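Excluded from the complex is one protein chain; the other protein chains are retained at their positions.
Labels for the chains are A, B and C, by order of writing; each one numbers its residues from 1.
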Amino acid sequence: MIVPLAHVLVLAVILFCLGLICTLVWRSNVIMMLIGIEIMLNAAMLVFVGGACHWGTADGQVFALMIMAMTSAEVSLALALVVYLHRRRNTVDTDEFRELQDQ
Amino acid sequence: MTATDLFIALPIILLAVGALVTLLVGAITRTTNIGIVIALAATLGAAFWLMQSPPTLPAPTLGLSAGGLSRLFGVFFCLLAAGVLCLSVAYNRERGISGEEYPSVLLFTTFGMLALASATNLLTLFLGLEAMSFGFYILVAIDLQRGVSGETGLKYLLPGALSTAFLAFGIALLYTVSGTLSLHELMQFTLTSGTPDPIALAGWGCLLAGLAFKLSLAPAHLWTPDVYQGAPAPVVAFLSGGSKAATILFLLLLLPQAVDVSALRIPLCALSLFSMMIGNCAALRQNHVRRLMAYSSIAQMGYVVLALLSGKSGGYQAAAFYAIAYGTISLAAFGAITVIERNGGGETLDDYRGVGSRQPFAAGVLALSLFALAGIPPTAGFTGKFLIFSAAIRSGEITLAVTGILLTAVSVYYYLRVVVALYFNHADNTEDTQPRSIPTAPEYAVLIAAATTILILGLWPGKLIELLSRA
Amino acid sequence: METYLFYILAVVTVIGTILAITEKHPVHAIVHLVTSFFSLAAIFFLLAAPLIAMFEVIIYAGAVMVLFMFVIMMLDPGRTDQAGRPGLRQWLLPAILGVIILVSIGVLAAGYVTAPHTSSAITVREFAVTLFRKYGVAIEIISMQLLFAVVGALYLGRRRAP
Partner (left out) sequence: MKLYLELIILLPLLGGISNALLGGRLFSRRSSEFVACAVIWGSCAAALTAAYSYRSPEVVEIATWLSDFDFKAPLTLYLDPLSLSLCLMITFVCGLIHLYAVGYMRDDHCYVRFFALLNLFVAAMLTLVLAENLPLLYLGWEGVGFCSYALIGFWYSDPKNATAGRKAFIVTRIGDIGLGIAIVWMFELFGTESITRLNQMGNLLPVGIVTALGLLMLLAAMGKSAQVPLMVWLPDAMAGPTPVSAQIHAATMVTAGVYLLMRMFPLIGSSTTVSAAIAITGALTAFYGATCAVAQRDLKRILAFSTISQIGYMMLGVGSGAITAATFHLLVHAFFKALLFLGAGCVITTLHHEQDIFRMGGLRHKLPGTYWPFLAGALCLAGLPLTGGFFSKDGILSAVWRTGGMLYGGLYLVGLMTAFITAVYTMRMLLVVFGGPSTPLSHQAVDGADLTENKDKRMVSGVGPLPRIMEWPLIPLALLGLGGGLLNLPEYLGGGLLHSFLAPLTGHEPTLPHATELLLQGSAAIVALAGTATAWLRYGGQRRSLRLSEAQQPARGLQAFLREGWRVDQLYDLLFVRPYVRLATLLWQRVDEGCIDDNLDRTSTQLGRFGNMLGGLGQGRVSLSLTGMAIAAALMIAWLAWMTA
């Protein structure tokens, strides 16, 4: 382990929070929200890889790989949905989608 | 891969193969019903196998096991999926949802649930949960003829993806602390007695936040009413019954292994309290039946968290019982809503006026499930609530339990509003203009089965409770 | 040497991410993000995970980001540009929430002392054995999920008669 585990964790938490902020702030653009979620998942991967390095077991790396595969599936579906919605409403602003709400 | 592996994995394989075959058959012929038949066969076959197979050792190379709880929930998920498939036939035909995608995605979702149910490590557990959610992302948006369908998908997908991120980060932190992904060891390391590791607790915070979305616990509940309103009714039945039960199972596979869960008490208390209060209060003034059911489900999940909170004194059994009971009730309720809405009936309380005389069967089942949700004996809802509150009181959560009982009493009001609309208010001249919608045979079968189960679980719950306490 | 490299890469990653999330134009944001992911991949490499580092570059920086770019290009970029950067007020609550989480976990993590754990490096062979021997079902689940991502995307993307 080249650096203390703590420092890896701090870096991951910073990335995670940046991703969270990105998701919450960019309501006007679904694509940016998805990017925020990608950043958060990358932070999780970083923690897994750091953990795997610390413990010397490959489980964490396997999990990181699985997260990667899972997000690419999720992103492709999400982007397909975005394209579909854009085709219908010509916008990517999530606040524009308010047909379903309390009367 | 050994024989044991195959033995345990057979139901999962069956569902996966079923999903693929459905896709392939769909590519060859354009008749939708073949897909549904194959899907039904796969779910029922898996359920049958799970019921028949004796408990065995965990599979060594697959990360799967076939314990009592897993098999019980596995059977439940398969039967629920079969029920939803039966309900969908007529509904989908009327709404113009055709193609092989629907049955095969539904099978994939069940596949995810089943993987989750038999997981022995956190990776399989997580992937199972995600596969299930992923299936639902597609299912809620499947009715593309309706304008709101895409919006529904977006409203489920975005929070879902965020919750996935929280879950993954939480699990990562837990892994970093413990160095293992095996459920038992991980729980032993992260929720030890005494003062647990702070990083592990932070991980638990993230994990709970992610699960709060899946269980639609306040304040992560806001997607629920919108999705319940926008998605096709059979899908809502599956979402409400299956995904909630699966998430509860997720927690049930984790928490009982822990040494001491008291560190999580306050967050769970808060989640339970907020959900019960917000769910019940918001439902009071709803006029849209599905949204009302959504808020009610938020409240119901609050009760379940209360049960998990008082786990050691029977709360885990209570939560498992309630998960199954609630799943059955929501199958019955949304099954009835499916039938009622099928003939172009509206969705607000005003549209439900007089349905009791136009569609007596569906209205009767809906009324029964509403009474079950309100916790009126002799229904499954009563037994479940009873188990939950008695467990809560035994473990000393008196304040929460009393709040819960009071809120249950409040909830009777809004459930009754629906019943009143069904039976006691005739719309003036709709009686003749609207055609009588007759349930189809599969719908009859599912509704009768669900209603019978609700009553059986209310009258003779002993058998199931015994199974659960052995598991 | 490697330690310094880690910190430099960490700073690059964080700055790249910050630039990405504050960037007005999504295309530029993607470019910043790719930078950030490249340095993250290097960090993975330093943390004895060469395979993950490779996949990060190939899948994330390569495939996923290109997919994003493709969609942005496809959906009339001028229109998305006009949606504009969120106002300062909209940053308030997310920033507060972010800082709460950051401080809660970050401060704890900074003071987190772990017992030195003598671990051997994880070889690719070990990785493969864990992947296929221990988590057999996981691969099946994920492959099914990828398949259904395609199914779902095709279903959503299919052009229908209005």
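Please note the rule applied: a contact is a pair of C-beta atoms (placed from the backbone, for glycine too) under 8 Å apart; a residue touches a chain by one contact, two chains touch by 3 or more.
What you are looking at is a predicted structure, and each value in this text was computed from that prediction instead of being measured.
Partners of the chain left out, restricted to shown chains and counted across the full complex, are A, B, C. Summary of contacts with the chain left out: across C:V11, C:I58, C:M73 or C:L92, the touching residue is C:L92.
Touch with the chain omitted from the figure is made, among B:V25, B:L144, B:L222 or B:A445, by B:L222. Mapped onto subunit B, the footprint of the missing chain covers residues 154-155, 158-159, 162-163, 166, 195-196, 198, 201-202, 204-206, 208-209, 212-213, 217-223, 225-226, 263-264, 266-267, 270-271, 278-279, 281-282, 285, 295, 313-314, 317-318, 371, 376-378, 382-383, 386-387, 389-391, 393-394, 401-402, 405-406, 409, 412-413, 416, 420, 423-426, 459-462, 465, 469. Although one chain is not drawn, its touching partners on subunit C can still be listed: residues 89-90, 92-94, 97, 100-101, 104-105, 107-108. Against the chain not displayed here, subunit A makes contact via residues 20, 23-24, 27, 33, 94-95, 97-102.
Definition applied: only the chains that are shown with their structure count from here on.
A count of contacting C-beta pairs for A-C and for B-C identifies A-C as the more extensively joined pair.
Our note on geometry: subunit A versus subunit B, Cα centroid distance of 26 Å, whole angstroms.
A separation of 6 Å divides the Cα centre of subunit A from that of subunit C.
The mean-CA centres of subunit B and subunit C are about 31 angstrom from one another, to the nearest whole unit.
The multi-chain contact residues of subunit C, meaning those touching 2 or more other chains, are 105, 109, 112, 117, 134-135, 138, 142, 145, 148-149, 152, 156. In subunit B, the positions touching at least two other chains are 123, 127, 130, 134, 137-138, 141, 144, 150, 153, 173, 179, 199. Residue ranges of subunit C in contact with subunit B, taken from their complex: 104-105, 108-109, 112, 117, 133-138, 140-142, 144-145, 148-149, 151-152, 155-156, 160.
Residues 5, 9, 12, 16, 19-20, 23, 30, 33-34, 37, 40-41, 43-45, 47-48, 50-51, 54-55, 57, 59-60, 62-63, 66-67, 70, 73-74, 77-78, 81, 84-85, 88, 94, 97, 99-103 of subunit A are the ones touching subunit B in the complex. Interface of subunit C with subunit A (complex): residues 2-3, 6-7, 10, 13-14, 17-18, 20-21, 26, 29-30, 33, 37, 40, 43-44, 46-49, 51-52, 55-56, 59-60, 63-64, 67-68, 71-72, 74-75, 79-80, 83-84, 86, 90-91, 93-95, 97-99, 101-102, 105-106, 109-114, 117-122, 126-127, 129-131, 134-135, 138, 142, 145-146, 148-150, 152-154, 156-157.
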